[in-house]
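Structure below; questions to follow.
Apart from one protein chain that is not included, each protein chain of the complex appears where it belongs.
Every chain is named by a letter (A and B) in the order it is written, and numbering of its residues begins at 1.
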Amino acid sequence: MSKLILQKKISEYIIELSLNRPEKLNALTKPMWKELGVIFKKLSINKNLRCIIIRGEGGKSFSPGNDIGEFETERSNSKQSKDYGKFLHSTLAVIISCPIPTVALIEGICVGGGLEIASCCDIRICGQSSRFGVPINRLGLTMAPREMQPLINLVGKNVALEILLEGRIFNSTEALQKGLVSRIVPDNDVEKEAYETAHRIADGAPLVARWHKKFSKEISNNEKITDKINDRGYECYDTEDFNIGYKSFLNKTKPKFKNK
Amino acid sequence: MSKLILQKKISEYIIELSLNRPEKLNALTKPMWKELGVIFKKLSINKNLRCIIIRGEGGKSFSPGNDIGEFETERSNSKQSKDYGKFLHSTLAVIISCPIPTVALIEGICVGGGLEIASCCDIRICGQSSRFGVPINRLGLTMAPREMQPLINLVGKNVALEILLEGRIFNSTEALQKGLVSRIVPDNDVEKEAYETAHRIADGAPLVARWHKKFSKEISNNEKITDKINDRGYECYDTEDFNIGYKSFLNKTKPKFKNK
Partner (left out) sequence: MSKLILQKKISEYIIELSLNRPEKLNALTKPMWKELGVIFKKLSINKNLRCIIIRGEGGKSFSPGNDIGEFETERSNSKQSKDYGKFLHSTLAVIISCPIPTVALIEGICVGGGLEIASCCDIRICGQSSRFGVPINRLGLTMAPREMQPLINLVGKNVALEILLEGRIFNSTEALQKGLVSRIVPDNDVEKEAYETAHRIADGAPLVARWHKKFSKEISNNEKITDKINDRGYECYDTEDFNIGYKSFLNKTKPKFKNK
């Protein structure tokens, strides 16, 4: 049996995960959600890792979402779907809470559950012909609140609601305008741009990246930042990597960070 | 006397409301705000309805906002304007809390109070020559906080403030870039696109649309979703429409939802 999720080392610091069901455009199944969560959880505690890329295998599709064929046996009523949801939501939660920067490499279709995974990543890079949407109003089912939250965090309530109420499939230009993707590149360059992005991240100080992810979660729009939270912003100045970083800048050399 | 707000049935499930004062480009008066609120309240409890479209009568203007001619008699001081505000704000609140999806069909001018109404809808479709803005800094008056909130929810505090501080009138391209409208179409296609959007919504499972509107209001950016809120996301799987929906998908037929 082939693996549900492929793992590939791109560099010492970058790992790539592929949703591996290309014959079905990488439609997601319950075991795939489960496996993706298990792998992400393991990677999350790897202190050496600096970037995780996630993509669909085969180069033609990120994912069209959850496999409708499973509904009969796995999601035919609220009880079953709650059990399905448990895996789905815990996997999304693991991606969201991952301290390592994440990049969604989006080729082709990125719909439904596929779009949910991409929404939980930090950066989303897609090709010109990519297509997006959540056409579940025609399936008669809702996106659960724990799936809607990352989408709302990404594009706001109004855009999220427009996507869900209409159930329309739309192109990459509209996805960019809606804030759903970080950038669009020609179809043939998606892998190249995503890898370059991962390298840009991995070339930076890894502790800094983790701090920034952490800070972004701690900051609320309207609340005053406490001294306790703000003072974490000074810890970097006592790291070896800070010394490497600013001295490399002054010496016009490329810094080689040590993650300490 | 002609009706202040026209009602027109577009289909079994779609109703269209028109601000009916085309000789004044549909400038809003206190009785119009009142009447719009009364009608929206009635429609809101109609379980059969799947989409409400709102537009300006005459095809040339959505609305330029509140009629300045009324200021002398209806809003000449804080006491009067508070009474005026009561109607205005309760009408906006009724639109915001409407459980049925709403679409603003924007032809021509969408300014001031007109833009406030549009901001309370779920989807906003405008024509290329549409113009937007809130030029009240030159009238010497403020948008009340209850009117600002929907605008801020739609475009964020910075863009809302830019609009109010400058009081500049701007075109549809800038409105799209600011996130003020969902999409732009050629002027002659605004009605067509808004109707197609309404039909896309009405063709979806109506309970699903209502759930999605409800969920979007219950989700806060930073808070953990409770089990209680999340579990509402599984209720759909026990509906007849879910069975109709996913089986139609598998059978490649168009679902005909029953709203139950």
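Details
What we mean here is this: a contact is a pair of C-beta atoms (placed from the backbone, for glycine too) under 8 Å apart; a residue touches a chain by one contact, two chains touch by 3 or more.
For clarity, every value in this text was computed on a predicted model and none was experimentally measured.
Between the chain not shown and the residues A:4, A:163 or A:209, the one that touches is A:209. Only one of B:21, B:50, B:75 or B:131 touches the chain withheld from this view, namely B:75. Within the set B:168, B:192 or B:224, the residue that contacts the chain not displayed is B:168. Note that of B:148, B:184, B:229 or B:244, the residue touching the chain absent from this view is B:148. Where chain A meets the omitted chain, the residues involved are 101, 122-123, 153-154, 176-177, 179, 182-183, 197, 200-201, 203-205, 208-209, 211-213, 215-219, 221-222, 225, 229-239, 241-246, 248-250, 255, 257.
The chain not shown here touches chain B at positions 68-69, 71, 75-78, 80-82, 85, 89, 136-149, 152-153, 156-162, 164-168, 174, 177, 220-221.
One rule holds for everything that comes next: only the chains that are shown with their structure count from here on.
When the CA atoms of chain A are superposed on chain B, the rotation angle comes to 120 degrees (nearest 5). The distance from the centre of chain A to the centre of chain B, each centre being the mean of the chain's C-alpha atoms, comes to 32 Å.
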